[in-house]
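Once you've had a glance at the structure underneath, I'll fire off some questions.
Omission of a single protein chain aside, the complex is shown with its protein chains in their original locations.
Every chain is named by a letter (A, B and C) in the order it is written, and numbering of its residues begins at 1.
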Amino acid sequence: MFEGVPLQWFLVTGTIMFFVGIYGFLVRKNLITILMSIELILNSVNINFVAFNKILYPGHLEGMFFTIFVIAVAAAETSVAIAIIINIYRRIVNIDVEKMNEMKY
Amino acid sequence: MTTNQLMFVIFSAVIIIFSILTVTSRRILRAATYLLFVLVATAGLYFLLQFNFLAAIQLTLYVGGIVVLIIFSILLTSHLGDKLEAPGWKKTVPALFVAVFGAVMCTITILQYNFPMEVITGSDRTKIREISYSLVSTEKFGYALPFEVISILLLASMIGAIILAKKRKD
Amino acid sequence: MSFLTLFIIIPLLTIVGILLCKNHLQVKWVAVVGMSLQLITAIVLILVFLAERRAGNMAEVLFVQDNIWYETLNIHFYIGVDGVSVAMIGLTALVVFAGIFASWDIVDLPREFFTSLILLASGVFGFFISLDLFTMFLFYELAVIPMYLLIGIWGSGPRHYSAMKLTLMLMGGSALILLGMVGLYVNSAPGGGPLTFNLIQISKIHISIESQRFLFPFLFVGFGVLGALFPFHTWSPDGHASAPTAVSMLHAGVLMKLGGYGCYRVAVFLLPEAAHQMGWIFLILATIGVIYGAFGALWQKDLKYINAYSSVSHCSLVLFAILMFNQTALTGAIIQMISHGIMTALFFALIGMIYGRTHTRYINEMGGLMKVMPFLAVAYVIAGLASLGLPGFSGFVAEMTIFVGAFQNADVFHRVCTIIAASSIVVTAVYILRVIGILLLGKIRNPAYELITDAKWHDKISVVALIFGITLIGLAPLWLSDMISQGLGPIMQKLLAAAPILN
Partner (left out) sequence: MIDFSFTALILLIPLFMFVVLGLFGNRFKPLVSGIAGTTGLFVMWVLSLITAYMYFFVLEKAVDGTFQKFLAVNMRWLTLTDKLHIDMGVLLDPISVMMLIVITTVSFMANLYSIGYMKGEKGYMRFFSFLSLFSFSMLGLVVATNIFQMYIFWELVGVSSYLLIGFYYTKDAAVAASKKAFIVTRFADLGFLIGILMLSYLTGTFDFITLTGPDSPAFTSGQGVWFLGLSTMTWSMIFIFMGGAGKSAMFPLHIWLPDAMEGPTPVSALIHAATMVVAGVYLVARLFPIYVSTPVALDVVMYVGAFSSIFAAIIACTQYDIKRVLAYSTMSQIGMMMFALGISGYGGHEGLGYMASMFHLFNHAFFKALLFLGAGAIIHSVHTNYMNEMGGLWKHLPITHITFLIACLAIAGIPPLSGFFSKDEILAAGLEKSTFLYLVMMIVSGLTAFYMFRLYFSIFWGKQTQYEHTPHEAPKTMTIPLLFLAVGALLTGLIPFSNFVTSDRLPFVAHLEIWVAIPAVLIALVGMVIATLFYRKENNLPEKVFLALGGFSKAAYHKFYIDELYLFITKKIIFNYISRPIAWFDRHIVDGTMNGISFVTNEISFRIRKFQSGQLQQYALVFVSGALFLALIFIYLWTN
């Protein structure tokens, strides 16, 4: 039932999404936007998994399961991250990543 | 151009455009909304690939869970009217360089590689039953152990999040 | 088990005792008891050693003890003494003993202070008794490191800067030493067989001249840093100026001697041919150091700086004498180490006591102290006279032995160096008398000083012990010089054997 879209298309989309996420991670200052960039990165990886699974190994389900686990881990990560962010916000009333350098040197 | 191709182009265009908007938008709530679009489009891709269950999870967990969580935290920590300050060129230029360079390099690599182009035939919409069996099976291609691990991780992160976010008494 | 081990055990037991003490007074008394015991052991060692020698025991080293420590690398705990190390041990015990009394008034953290001080002392003792290069290095480090704490915590003035400078420079020196020692180790078995750190064994083999030439600068400069070799001496003025009294005493009195001793025992002894070949470079540096230190002292106004520069001058004289490569000069070098050790310890003790009373070390701010503190002033004059080489004190014996020995070298270069170095005695006289004149004689310039009290009992013990040391050597030097001179037999054989190879 599925035909016509080459694997490369998926991969290129995933790549672009991944590097956009990287870019966001590198330039954004607000911790929450950084978190969102991470979500982008994770999603791009998920797309790759799924595409590989479907097109190269049609009879298997590993790609899908990986994706499920990634989503679960992402959920866990997000919840902890947001807890930390809120905590930080409480302390220094700011969630700018550049201000968070107390532990340098 | 087949329907599949058309659908793919639409979804991937949405993903790319809104990803870029997500990381460049200076209003944080809008960024979150753009992220929402990206995630929904990703779910669309999953549908396209006939992973309906996965797409459903994507929609419920990501879109319904994580993004809502993010929006809540935005509401808690930011003033909605504020614009984020634009990052300086000292940050954007190297980051842009790295990102573009990486993207170009990876794309070239991908396009140069010859993947075996099998044409998928037959009906293989994945059965939910099949998924749930392998999720708890201990046989080959069974995922009982990761499943348990992830459960514990989720539990741990839940507790951790509560403890972290709890108001200190001091 | 040789009774030399006592020299390490007693300090360690003393430290344990100090840590068990309840109050400050107990701490001091435990330290006093421990170090008096150490002094007595040292005196016994000297007597026993002399008796053994008289009885005809002419072994190269006596009281040997050899335990395997780390078998894989053939590291031993190998200790033993010859005439030279016995003399150095006597010096150390005396200075540490006096140092304890000189730091009687310490108020901050006396427990920690005395612990570090005695730890340092045990490092020095260990250094002098060990005959295994590795053990030697270990003790060397043990002696150098507490110095950082002692200056950094109990010092005065820019103490952090000085402590850091001193430690870094000495550590730089010990890095060189480590390299040199490992080099010796690697070269220690030219004919195959297990490599060794054993100093006596290494001295018996012939290391190839190329390796010698490579290793000699490392070892000589490495130890030279501690022995105030020009131009690596600058840690000395700053370090001494900032250090608390007992630390200055120990540092100038004993620790700087590790440098001279190391140059003699390791660099020159094990690498005689390279020493002959490259000695002239260091001889020039040492000669410069002698004169330069003396002139440097002339201009200073801070008592400790004066003494530190004077130490540079005197310690350079030690290196100068070592590089003359003959028995008389070497004997002189060792006597000079001992003499300068006691003398400079006395100086620093007195400076500490004077500072404790007047709260300044600038000579221009003081004057006429002879009237108010006759005991300390007379002791200072004695120390000064000893320092400028007055007969009857040890400095004279040392300097004259060095000069006569150095002048036995037939060539013009060595003799010109000798004459230049000898002219330092005039400059020394000038700066010593300048200080005495300004500091002690004349009228009291600051009326506040009218009320100063003279030395207390513990000050007196410290000062008298040291003065006794310098006069003992000064009046009856024969036993000491004979004892040292006998100990120099092996090195002289090596040096004499090395000379013809080159010619």
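Note that in this section a contact is a pair of C-beta atoms (placed from the backbone, for glycine too) under 8 Å apart; a residue touches a chain by one contact, two chains touch by 3 or more.
Just so it is clear, the structure is predicted and the values come from calculations on it, not from any experiment.
Chemist: Which of the displayed chains are touched by the chain that has been omitted?
Modeler: Per the touch rule above, the missing chain touches A, B, C.
Chemist: Of B:T2, B:T60 or B:T109, which one is in contact with the hidden chain?
Modeler: Answering carefully, the residue with contact to the hidden chain is B:T109.
Chemist: List the subunit A residues touching the unshown chain?
Modeler: Residues touching the hidden chain, for subunit A, are 22, 25-27, 97-98, 100-105.
Chemist: Please give every residue of subunit B in contact with the chain that is not shown.
Modeler: Contact residues on subunit B toward the absent chain are 91, 94-95, 98, 101-102, 105, 109.
Chemist: What residue numbers in subunit C mark contact with the hidden partner chain?
Modeler: Residues of subunit C in touch with the missing chain: 165, 168-169, 230-235, 237-238, 292, 295-296, 298-300, 309, 326-328, 368, 370-371, 385, 388-392, 396-397, 400-401, 403-405, 407-408, 418-419, 422-423, 425-426, 429-430, 433-434, 437, 440-443, 477-478, 481-482, 485.
What we mean here is this: only the chains that are shown with their structure count from here on.
Chemist: Please give the intersection of the contact partners of subunit B with those of subunit C.
Modeler: The common neighbours do not exist; no chain touches both.
Chemist: Count the C-beta pairs in contact for every pair of chains, then give the pair with the highest total.
Modeler: Counting C-beta pairs in contact per chain pair, the top pair is A-B.
Chemist: From the C-alpha centre of subunit B to that of subunit C, how far is it in Å?
Modeler: Centre separation, subunit B to subunit C: 73 Å.
Chemist: Could you grab the centroid distance between subunit A and subunit B? Build each centroid from C-alpha atoms only and quote it in angstrom.
Modeler: It comes to 6 Å between the two C-alpha centres.
Chemist: Whole-Å distance, subunit A centre to subunit C centre, using C-alpha means?
Modeler: 67
Chemist: Which positions in subunit A are in touch with at least two other chains?
Modeler: Not one residue in subunit A touches at least two other chains.
Chemist: Which residues of subunit A touch subunit B in their complex?
Modeler: It is residues 1-13, 15-24, 26-30, 32-33, 35-37, 39-40, 43, 46-47, 50-51, 54-56, 58-62, 64-65, 67-69, 71-80, 82-87, 89-90, 95 of subunit A that touch subunit B.
Chemist: So in the complex, the part of subunit B that touches subunit A is made up of which residues?
Modeler: It is residues 2, 4-5, 8, 12, 15-16, 19-20, 22-23, 28, 31-32, 35, 38-39, 42, 45-46, 48-51, 53-54, 57-58, 61-62, 65-66, 69-70, 72-74, 76-78, 84-85, 87, 91-92, 94-96, 98-100, 102-103, 106-107, 110-111, 115-120, 123-126, 130-131, 134-135, 141, 143, 146, 150, 153-154, 156-158, 160-162, 164-165, 167 of subunit B that touch subunit A.
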